[in-house]
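Heads up, one of the protein chains got dropped from this complex, but the rest are sitting where they should.
Letters A and B name the chains as they come in the text, with residue numbers starting at 1 for each one.
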Amino acid sequence: MTLFQTLKNESVHITKNRFKVVALLLFFGATLYSVWQGYLIYKYRAEQILLVQKSARESQQEVLGWFKNGKSGPEERPWIDVKNPFWAMWYGSHYVIYENHPLMILSPGQVSDIGIYKKVSVWSTPFDQDLIPELSNAEFQVSGFFDFSFVWLFLLPLLLIILMYNIQSFEKDAGLLLLVNIQAGKTNSWWLKRVLVIGITLSLWLIVVVIVPRILIGKSFLFNKEWIGYLFFSMIYLWGWLGLYTLILSRNSSQVSQAIQMITIWIFLVLVIPASVQQWIQMRNPASLMTEWQEVEEKRDSIYATSYDTAKVKLLAEFKDLSTTKFGLLDSISDPMKKGAAYRTLYKMYIDSSSEVFLQSIERKNQAFESFAFINPVMWFQNKLNHLSNSDLSAIIEIRRRIRSKSNSINKRLIFDEWNEVVVDSIQFKKYLEL
Amino acid sequence: MKALLQIFYNEWLGLYRNKVLIGSFLLLAFVLALTAWMGVKKQDQLTIQTHSASNYARSEWESIGPMNPHSAAHEGTYAYYSPGLMSSLDEGILSQVGRVLRLEGHVQNEMAYSARSQEAIYSRFGGLMPSLLLQWVVPLLLIFLSFRSIYQEKEQGRITLLLSQGLGIKQILVGKALAYFSIAIIALLSTVLIQFIFLEFSQSSDIARLVGFVISYILFYWLIVSLTIVLSTVLKNATGALSSMLAIWVLWMVLLPKWTASIASEKYPLPSRFEFKQAMKDDRSKGIDGHNPSKDRINKLRDSVLAKYGVSSDTALPINLDGIVMQADEEYGNLVWDKHIGGVFESFSLQKRLSQWTSILNPMHALKSASMSFAGTDMLHHIHFQKEAEEYRRSFIKKLNDEHAYGGSKTGDWSWQSTEEFFKNIDPFKYSTVEISKYKRYWQVDLLILLVWSASITVLMCLISKKHLI
Partner (left out) sequence: MSAISIKGLKKRYASHPALQGVDLAVQPGEIYGLLGQNGAGKTTTIQILLGFQSPDEGTVSLLGKTPGKDRSLTKDVAYIPENVSLYPYLNGIENLQYFSRLANIHVTKNEAENLLIKCGLAANAHFRLTSTYSKGMRQKIGIAIALAKSAQIFLLDEPSSGLDPLASNELTQLLRELAANGKSILMASHDIFRIRETADKIGILHRGKILKELHSADVSASDIESIYLEYMKM
């Protein structure tokens, strides 16, 4: 008998059981619904990104209009002069945008834990209060989105229980096992084939579902590394649960006993272990109230209180080329704006190194979580899939680093241009926009 | 009654003599105790952390030194959300939302630095809190225990023997239901008791919350046990009953809450962050009604102040016009904020109300809602904190603006400084969890739905006839 025929034969155990058919159809429906939900999140984010980009372009055009018409800034703010590098940069509408990744349709992960975009200025830090997420009802967010990764990682094992709990155990309870043994010769290969039918059906469904986002957004990302990785890890996850449940089936107990064993494993792997790990890590490293960050910000006064000579030495140690600028060549500066730029840069340097320390501490905390991967495989897969779709914690940290980096670039450019007394024109302004 | 007690006792004896079940109970007891202990520890930690952060923010404020009041308004301070003792039972939305609120002039910030923004997803269903076990694990345990009890009587034909001894169906079903229900009650009460002892609940408001919490779970557990027993009696075979109960469990725990959230979010949509900011910005600069631009408002204010003091220029004023303008702008900003964030809060409330009514189909949702509500960790409590903090911010900024206006400086004099003493005399922000009675129109709905469900299933159980059992 060919494998196909065997599979066809064994599929009768699913197709003739109304409850299993309904469960399977509900699961299929739930996966499609979850992909649709993911798509709505993706679409919403894309719309917001377009709105922000449009708004940024409009305000940049407005500034270019000022240059063209010989204006120095908005009429109601006469103190603003965009020919000054500081104001030109201020009106540059620099944004860091948390870009969409096509796989976010399947795993939106932690995208709702941080803002989609942030306007970045010379004063921006990775921990600014305006980096807050979109408005949402937190009560609805307690267990995250109803996304594909949720369905696959949490509901799939429940579906497998429904499909598998009575494999062999029904025959045992009904006293059919001997008959099967006589007919099939080996009972092991007989019930393993039944498991195989389930595995193959769900694997095929997985492939179909993972292709759907491509159809929805009409982009070709089919054979890239992330997509293959996503499929691979989802597949491993499916076969992992099948293997686990197969071990239970091999013990050949009654239907109820098998169901209880399976649901107990589900409860432990999906609920109890992840919840314990979370509790443990949060007790050891409670979520920061960021008072340390306030301490960092409070340091500003002491930095501004240092003598100019000391400040300049520190500044030149970081930016050697500053010594060749117009104001770098001077021993002292009387212009408060130029002097302020020096202190601002020093303060930014301090913020920059401190924020990296903070970011690294978050990463370390996350590493503690990764060390639990062996006993907490479900959440490992969750974060792995989120990582592939750029919606995990590392993506959030990356956004924070990009804010830091952009703000640093702005700052660096500013101090050089301010100390060289650059007069900004539309060409220079456009260069600022490229930062 | 005697026979009912006999059945009750016999079920307990059966459980007691089953080594696997005893092992499971011991394991559950251990996990519950561990959870309760962790909840207590975490609560202690949370309180210490919040106190220390509040103290830090206050000490920073008090050491601000002589400063211009408006600069001090920009320095601002912080409010930290410390949920009540009951949050050790159910953390609700705590991980989702930040607990830090920066209070400063010109702008109303939102709560920031949520735990979720600092962590990977460690668990999809929250930390190992008592609520996790009480909502997820205990109902499952009840399903497995109570489903087996009736199905065994039916499958093994003991039911006819029991009936022939003169027992009524109600006695059999209720006796068994009570036996399994009592297990859940022991689990619930012992968990609550550990929290009660170690967290030193003393305020009557906390005790009222605790009572409400316990009542919601009692109603739900009775519902689960009686529903399982009804299904295991009515359905033809054991696996059907088990599968149906599991399907109901998944539907209630996982699927319906997500669909409810989708429906509520669609029915009462929230503005995007971009729209929200834009609308706030527009209203602030162009006027709430679009006919009252900020420039005109300031000019009008200046004219009225000059007229009041009978002078013709800002510099001739005995007070500082800048402080008055700042306060006027602040008050206008408050109106704008009230309009927009008020709309958002209203949407949250409407979403909650709608999702509450879906509990008619999903009593689990009513339990979760009541649990969070009594624990003081739902959206409404979170909003209450934000509103209280905003009230504080308004009086805080007003004091600074008044000092700026009437403290002795003149218009345009930005170098003028207030004394450190003045800043020290501004009261710190204090917050205590709101009385549970404030949100009774919400949790009463949850309790009512749970009560109706429990009563209906009990009636259904009483309607079961012999033909379902034999």
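Please note the rule applied: a residue touches a chain if its C-beta (ideal position, glycine included) is under 8 Å from a C-beta of that chain, and two chains touch if they have at least 3 such contacts.
Keep in mind it's a predicted model, so treat the numbers as computed, not measured.
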item: Omitted chain's touching partners, listed by label; value: B
item: Listed residues B:N18, B:Q203, B:S285 or B:N299, member touching the removed chain; value: B:N18
item: From B:S164, B:S204 or B:S415, residue that would touch the chain that is not displayed; value: B:S164
item: Contact with the hidden chain (one of B:Q6, B:S190 or B:Q203); value: B:Q6
item: Interface with the unshown chain - residue positions in subunit B; value: 2-3, 6-7, 10, 13-14, 17-18, 156-158, 160-167, 466-467, 470
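Just so it is clear, only the chains that are shown with their structure count from here on.
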item: List of subunit A residues in touch with subunit B within their complex; value: 19, 23, 30, 37, 44, 47-48, 51-52, 55, 76, 109-110, 113-116, 127, 129, 131-144, 146, 150, 153-155, 158, 161-162, 165-166, 170, 255-256, 259-260, 263, 267, 270-272, 274-279, 281-283, 286-291, 294, 298, 362, 365-366, 369, 379, 382-383, 386, 392-393, 396
item: Subunit B residues within the subunit A interface of the complex; value: 31, 35, 38, 41-42, 45-46, 49-50, 52-53, 56-57, 60, 78, 80, 92-93, 95-100, 102, 109-129, 132, 136-137, 140, 144, 148, 238-240, 242-243, 246-247, 250, 254-255, 257-259, 261-262, 264-265, 270-274, 276, 278, 295, 344, 348, 351-352, 355, 369, 372, 378-379, 382
